[in-house]
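This is the structure I have questions about; it appears just below.
For chain A:
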Amino acid sequence: MAGLALNGASLAEKLLARGPTSYAPWLDRRPHLDLIEQRALPELRAEAWRHTNIARWYETVLAGTERATRSRRVEFPGEVEVVDFADPRAAELLVLRGEEIFRLDAQPIAALNGMLLGSGVAIRVPAGTVPSPVRIVDLPAAYQRILVIVEPDARVELIEEPSSYTHRLVEAVVQPGGRLLHRRLQAASPDRECSLVAVRVQANAHYELSQLSLGGDLRRNDIVATLAGNAANVTLRGAWRLVESQHLDNQVAVHHDAPGGTSRQTFRGVADGRSRAVLNGRIEIAPGAQQSDATLNTKNLLASDTAEVYAKPELEIYANDVKCSHGATIGAIDEDAVHYFRTRGIDAPTARSLFVRGFLREAIDDVETARRLGVIQ
Partner candidate 1 sequence: MSERSNELTDLVGEEHAATGHDYAAGFVTEIDTDTLPPGLDEDVVRAISAKKAEPAWMTEWRLDAFRRWQEMPTPRWAHVQFPDIDFQGISYFSAPKGDAPKSLDEVDPELLRTYEKLGIPLHERARLAGVEAEDEEAPQVAVDAVFDSVSVATTFKERLAEAGVVFCSMSEAIQEHPELVRKYLGSVVPKPDNFYAALNSAVFSDGSFVYVPKNTRCPMELSTYFRINAENTGQFERTLIIADEGAYVSYLEGCTAPMRDDNQLHAAVVELVALEDAEIKYSTVQNWYPGDAEGNGGIYNFVTKRGTCLGDRSKISWTQVETGSAITWKYPSVMLRGADSVGEFYSVALTRNFQQADTGTKMTHIGPRTKSTIVSKGISAGRSQNSYRGRVRMNPGAKGARNYTQCDSLLIGDTCGAHTFPYIESKLSTAVVEHEATTSKVSDEQLFLCQQRGIDPEKAVAMIVNGFCRDVFRTLPMEFAVEAAKLLEVSLEGAVG
Partner candidate 2 sequence: MSLLRVEELHVEVDGKPILAGIDLEVDAGEVHAVMGPNGSGKSTFANVLAGRPGYDVVRGSMRVDGEDVTELAPEERSLRGLFLAFQYPIEIPGVSNMEFLKAAVDAHALGRGEDPPSAIDFVRHAREAASRLELNPDFLKRGVNDGFSGGEKKRNEILQMLILEPRLAVLDETDSGLDIDALQVVANGINAFRGDGNAVVLVTHYQRLLNYVVPDHVHVLADGRIVHSGDRSLALELEERGYGWLGA
């Protein structure tokens, strides 16, 4: 494993020599550069990177071999305001976003996004509107940023279906009474890619994530959802199917910062071949966030003896009048069920794929898309 000695500190050194990009010059890159200068990029054995070798991603960043599409494909209806991140109007939208949605020191590799940003869009869904979906297919750079502001009582569906990136940052604020349905479609990829989704959900607002993933050479998704206002609601669904030596690492954190919030997390995954699937799902209830109701459920199928699954559901609770639970299982395809299918005349491979489909469906709300993407057959 040559070249894997590359760590956060040595990467920082080399990047600083290279300097930041000139895209969106209005963007204040100081915090990002500071973090990199302070050598705060994750080291190889950092707890959050136990099961993903970050050195492999650093290599890509450093080598400048990031793959990026040239094209820009963003589809949106007229009622929605969409501007390029380079546009000064994006700076105004960033002000509308309000305070930071995530802590940079907790998501240090997002600093590289800040430094190397090459393309992005800022989106505003005006108050009370219910436009048709916004689709973001491709952005023409390896480091991308998407900002979404859903104004009060607006409702929108955001679909991400990228073909390639090295780091993508998606930030969203769902203002009181608003609703954001966020679909992420992650096709199989030969690339090493990391993304961060950070969402703040205000009072009585809903955020719903539906993420369908095939594996990548290295695919890492950090998802941070904060229930910031009373009676906010977060639903996260993720389904994945990995083959060969694909790698998928989902790091999910749901923060209940205000009372009366509800969060539901459902993950289902299948790991075959020599693949590796990681899910770290954390629920954190802040002091005073009483009457929070939070659950996480993850189930994994290991379809081969050379695949690996790592699950780490966590609860961190600082309020007493709450309902929290999590469940996690790892197991094999239920051969009894397969046998049952066979006694009804269904051959074994079909039976297994039926079983897998049923298993994954618990985390899939759109079967058609899941089938098109190949998450289910």
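Structural remarks
Definition applied: contacts are C-beta pairs under 8 Å (C-beta built on N, C-alpha and C of every residue); 3 or more make two chains touch, one makes a residue touch a chain; residues count from 1.
Keep in mind how these were chosen: all candidates are chains of the complex that A comes from, given by their letters.
Given the structure is predicted, the values throughout are model-derived calculations rather than measurements.
Shown alone here is chain A; of the other chains of the complex, listed as 1 or 2, the one that touches it is 1. Listed in rising order, the residues of chain A touching candidate 1 in the complex are 47, 287-288, 290, 300, 302-333.
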